[in-house]
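Heads up, one of the protein chains got dropped from this complex, but the rest are sitting where they should.
Letters A and B name the chains as they come in the text, with residue numbers starting at 1 for each one.
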Amino acid sequence: MNTLRGKNFLSIMDLSKAELEWLIDEALYLKHQLDRGERHDELLKNKSFGMIFANPSTRTRVSFETGLTQLGGHAQFYNSTEMQLAHKESWADTAKVLSRYLNGLLIRIYDLPELGMGREVVRTVAENASIPVINALDDFEHPCQCIADLVTMKEKFGEDFKKKKVVMSWAYSERFKPAGVPQAILAAAGLLGMNLTLAYPEGYDLHQEYMDYFNKVAPSSGAKLEITHDLNEASKDAIVIYAKSWGSYSIPREEDLKYREQFKDTWCVNDHHFELADPNAIYMHPLPANRNQEVTDSVMDGPHSAVYDQAENRLHAHKAICVGLMSDKI
Amino acid sequence: MNTLRGKNFLSIMDLSKAELEWLIDEALYLKHQLDRGERHDELLKNKSFGMIFANPSTRTRVSFETGLTQLGGHAQFYNSTEMQLAHKESWADTAKVLSRYLNGLLIRIYDLPELGMGREVVRTVAENASIPVINALDDFEHPCQCIADLVTMKEKFGEDFKKKKVVMSWAYSERFKPAGVPQAILAAAGLLGMNLTLAYPEGYDLHQEYMDYFNKVAPSSGAKLEITHDLNEASKDAIVIYAKSWGSYSIPREEDLKYREQFKDTWCVNDHHFELADPNAIYMHPLPANRNQEVTDSVMDGPHSAVYDQAENRLHAHKAICVGLMSDKI
Partner (left out) sequence: MNTLRGKNFLSIMDLSKAELEWLIDEALYLKHQLDRGERHDELLKNKSFGMIFANPSTRTRVSFETGLTQLGGHAQFYNSTEMQLAHKESWADTAKVLSRYLNGLLIRIYDLPELGMGREVVRTVAENASIPVINALDDFEHPCQCIADLVTMKEKFGEDFKKKKVVMSWAYSERFKPAGVPQAILAAAGLLGMNLTLAYPEGYDLHQEYMDYFNKVAPSSGAKLEITHDLNEASKDAIVIYAKSWGSYSIPREEDLKYREQFKDTWCVNDHHFELADPNAIYMHPLPANRNQEVTDSVMDGPHSAVYDQAENRLHAHKAICVGLMSDKI
């Protein structure tokens, strides 16, 4: 049963286990319906969905925009510099006003001068909006991506994905990237009772808020968490190697970019890691990937790679989120 | 009866009284229909509406875009720098060409090096287009906003709004803003026979063209105009205090920004003004407002504020304008 109507979608931590499972299943259902050529364009008929982007986007923007069209509505893309935000209108007033026109609103904002400022904006928008607000990546979490990730795991491995060894690993990149993906996965693992291994070099611990959440919910879900600083160790018998770069919370950004150079060779996912893993293991990445830094071309384009299927599932996952939050038909 | 089909919407001064009243009533009708959950998506089915923005926008852009979706059509957002205007294609050719694709065209352009250049562009576009052209704010007038303002007044006070004391006041802002809103209101007041008080410090007279228009139409409509340079005086018994900043036509911009600093304290709308006003008085502003310059937070967020309802009415007003100009169904 859909219990999401009218709610925000800001963090996996805000969901109940049933809600998270509903989103995964709804996404798979909508995907199957589309595949059969059946229309579902009454679900959000004539509804309008706003998308504020303060940072570039390919997958998020296009999948939401396409999803809304398939659901019978319309998504509006806003570059934040083209709004009156450019004339210093507050986020609060922006949220209040847009709520009068739209049925839902997405916002992407990260990489501001200080960590946490993006989250602060998203919270401000959500508090002032009277319509559902979706976090499309702030500086702490990427919950939209996470639904697509879980859909991909369930699609590949069935309900079993919760019991198998899923590795969420750090990887080297010369570019600073937010930790939104691993933190969302950590939260989801806790909520769903998954068997998660976190792998990263010293200095790349996830944010304490997410560790605390995991520890709070794990007892009732049965989730298991291993932490290792060795990617080879982590890869053994893994069914999923989900490896991407993220910035350190304890090392200042400029130092971090220098410090991490020592991990260039050991923290780039390559074929060897898939020799250690389960023969059916998949490689996951939210994209864009820094090829031959986070992962070799050979893995990205090889038989274990699920990255394009995972990217496709953004579409189905986002449609499920929109249907859950905004449809008055289900 | 709709007599607007195929016409431009450039200035309140181009409308007949009946046309202006039709727009207000159509907006209220469409709002009620939406509220009842009734579709009106055949009114502009499959029609395309272009929106050229040379300046940032939040309300105008989103309300038109949402409105077109609700009416069954589609609005296209263009940042003018992404068009061949960037390669020096003329506004005239742009208008001629877009007329071949679109059912209507909106343009926002102000703040060019010299006052009047924005209006000149809008006129050029309208003269060369063979489709309805909508002025979405040039350097003289904001007629779209004005319809929403009148809808808001009629919604709050019924037909009586024409007889009650409506104050259109200047307010302090450190930012230079165009006088498009007060000039549209002055024209509408003249046309509808309203009881308008203009309040502003010395130096902020409205443009003579609008004063002349008011004086021309007032005799037959019965419109009344008071001008005062004292905001307290103006506020007495007002039912509407519509206060926003605008730039002087007689003082050069840099001097103006300095000159106006003396009005910082006396020309910021605050609770005291609402003690002087009618107990049911509302505060209006087209937004974005410079909080604590044009108006205190306490008024903006207080019981007299109608600013978000007014912003919402942009949607309904713009839908009425689009239906009037572009629908072949009514």
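Here, a residue touches a chain if its C-beta (ideal position, glycine included) is under 8 Å from a C-beta of that chain, and two chains touch if they have at least 3 such contacts.
Quick caveat: nothing in here was measured; it's all calculated off a predicted structure.
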Just one of B:V97, B:M211, B:L257 or B:L276 touches the chain that is missing; which is it?
-> B:V97
Of B:A86, B:I227 or B:I330, the residue that touches the missing chain is B:A86
Which subunit B residues would touch the chain omitted from the figure, given the whole complex?
-> 45-48, 50, 73-74, 76-79, 81-90, 93-94, 96-98, 100-102
May I ask you to list the residues on subunit A that touch the chain which is not drawn?
-> 39, 41, 53, 56-59, 61-63, 65-66, 69-70, 72, 74, 77, 79, 175, 287-291, 308, 311-312, 314-315
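By our rule, only the chains that are shown with their structure count from here on.
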For the sequence-identical pair subunit A and subunit B, what is the superposition rotation angle on Cα atoms, to the nearest 5 degrees?
-> 120
Which whole number of Å gives the spacing of the CA centres of subunit A and subunit B?
-> 41
